[in-house]
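Just one protein chain is left out here, and the rest sit where they should.
By letter and in written order, the chains are A and B; residue numbering begins at 1 in each of them.
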Amino acid sequence: MHDKNAPTRVPPFTPMLFAGFFMRPIPAVTFKPVVKHVLARMKKLYPEIFSRLAILDNISFLIGPTDLHYRFYLSVREGEVQIDVGDNNTQGHECQAAISGPMLDLIKLLEGRVDGDALFFSRTLNVEGDTEAVLTLRNAVDSADVSLGDVLAGGVPFIKPGFDKLLSKAGSLLGCFEKDFGTVQRSILLPLTRQMDEVGKELDRSEDRLGKVDKEFVRIKASLKKTLQSSERVR
Amino acid sequence: MELVCPAGTPASLRAALDAGADVVYVGFRDETNARNFPGLNFSPEELTESLKKAHDMGRQVYVAINTYPQAGNLEPWYKAVDTAAKIGVDAVILADIGLLDYAKRQHPELRRHLSVQASASNPEAINFYRSAFDVQRVVLPRVLTVREIAELIGEIDVETEVFAFGGMCVMAEGRCSLSSYATGKSPNMNGVCSPASHVEYEQRRGKLVSRLGEFTINSFPNEEAAGYPTLCKGRFVGHTGNPSYLFEEPTSLNVMMMLPELIQAGVKALKIEGRQRGKAYVHQVVSGYRKAIDAAMKGDPVPFVDMGNITEGTRSTAGAYEKNWR
Partner (left out) sequence: MSSQEMNSSAKLTLGPVLYNWPAEQRRDFYFQIADEAPVDVVYIGEVTCSKRAPFLTPFIPEICDRLEQAGKEVVISTLSLVMSKRERKEQHELVQDSPWLLEANDLSAIGLLKGRGHIVGPFVNVYNEDTLNYFYHDGAQRVVLPCELSGKAIARLLASNQNREIEIQAFGRVPLALSARCYHARSHGLSKDGCLYVCEQDPNGMNVETLDGEPFLAVNGTQTMSYTITNLVDELNNLKQLGATHFRLWPQNLDMVKVSKVFRERLDGQLEDAAAQEMLSEFVDFAPFSNGFYHGVEGNRLVE
């Protein structure tokens, strides 16, 4: 999996997406010290997470909020966990596993306020690449009672004191908006959804036809395999 | 009615206790238990600490050592039983005959429960385990109807524990080699079913396709709720030539509405599945069941608790507890 496999799906309609418009001019590099500080604090506060991650060897995760244009790169090499942040078009990160979903859900997942499997079942969370590594990360993170408040407490370098409180306020405000955004989204999209259903049905029909061709191909392959097996025996 | 809840990590154990679990069951971080997933489970030190917390609150901890010891390599399983006994857990949950025999000989005082992985589905089998290994409780396989459970309880003198919520095996537990047929790893031998190491998700023509080993297990259109890539809950093509959930839909077991009947039947404990799930799941399910059990025990109607968001495929079933499931 490479950087070019950026989440290409349409971002979910969330307050974060809205916030993201205003944050767009801010380059990712600005956040690097903050993100690195957060990781360092987590290592100190929650060593159990990192001891559970130690079984991973040489792996990089791409964590992509679908409603922001920033992306996080988490790597585990020889027991050492590192993090980096980039824009959607940052080059040079090879990732073996990717997790993507709305930013607020990713934060909830980090804090263990939501079940990862549940997010996956409802298709909110998307997983690609090394599934076992993703599961390890999820289990490790869930093994501690992470609180971003505690992580940010005591201030963040390069950011004025008191900003942590502001951040947590902004977080809860975003949480409140989440529901309202859902309602607005549904009413805007309703007429479109109806049209899309029709198009979708036509697509399904086409795909059925394609699927049949695919299946025929697999059948031929299987029977070839069988023939090959017996002819090898005869030989 | 005892509420027995899962924990894959000490954080989940705390969540379960806070939410009102009477008992939390856990496993060691190795192949000796049937949720041998990466990053999950307890070290002996974590177990010691967790047990103290539970006992301080007047609750209990059981340890599942419910895989089948490997020929020529019995040591890890012996050690797991010895460690559990030394730490002083309230019971061990075992499946293998040889290991039950070992536990009985080495630690006669350690309470032994028969794991669902032993698939004891009738009084004769249960009585065999009772007389041979003095098991105090049997976890019933998810193949019986409530009526059959009630009849069975009348014929055994062992406590019964039944699954109430969570992932559901559609096959008789502990008697299934589907996973090893597709991946080489099985619940009985390796403590995993359809393991993540063999799972791949890919986007194919706008659908989420799950593959297990060499085989395509399912394909979900973008808006459809997904399930685990467990192979018995995949879409396959059988007699009709059309894809269908030939074995079972992606769904979770939920018997909350049948609580009064299960109490009436004489069931001793209700078990929540999901040591592999997050602590948010544990907290939500345990809180819901705590409320429901308390109401049912008082004879009040069971309150409706919505679990839709945490169920597999976002739906639930009463499964084999109802005869028409068969």
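In this text, a contact is a pair of C-beta atoms (placed from the backbone, for glycine too) under 8 Å apart; a residue touches a chain by one contact, two chains touch by 3 or more.
Predicted, not measured: the structure shown is a model, and the values here were computed from it.
When the missing chain is restored to the complex, the residue among B:7, B:64, B:118 or B:226 that touches it is B:118.
Only one of B:144, B:263, B:305 or B:318 touches the chain withheld from this view, namely B:144.
When the whole complex is considered, the residue among B:237, B:257 or B:297 that touches the unshown chain is B:237. When the full complex is taken into account, the listed residue touching the unshown chain is B:246, out of B:246, B:263 or B:305. Among the residues B:217, B:270, B:292 or B:307, only B:217 touches the chain that is left out of the figure. Residues touching the missing chain, restricted to chain B, are 68-72, 74, 95-99, 101-102, 118-125, 127-129, 131, 143-144, 148, 151, 170-172, 174-178, 180-184, 186, 188-189, 213-219, 232, 234-240, 243-244, 246-248, 320, 323-326 (touch as defined at the top).
By the touch criterion stated above, the residues of chain A touching the omitted chain are 211, 214-219, 222, 225-226, 229-230, 233-234.
Here is the rule we use: only the chains that are shown with their structure count from here on.
Centre-to-centre, using mean CA coordinates, chain A is 29 Å away from chain B. Of all residues in chain A, those touching chain B in their complex are 48, 52-53, 55-56, 109, 112-118, 120-123, 126-128, 131-132, 134-140, 142-145, 203, 207, 210. Looking at the complex, you find that chain B touches chain A at residues 8-12, 14, 37-40, 195-197, 199-203, 205-206, 208, 220, 222-228, 250, 276-281, 284, 309-314.
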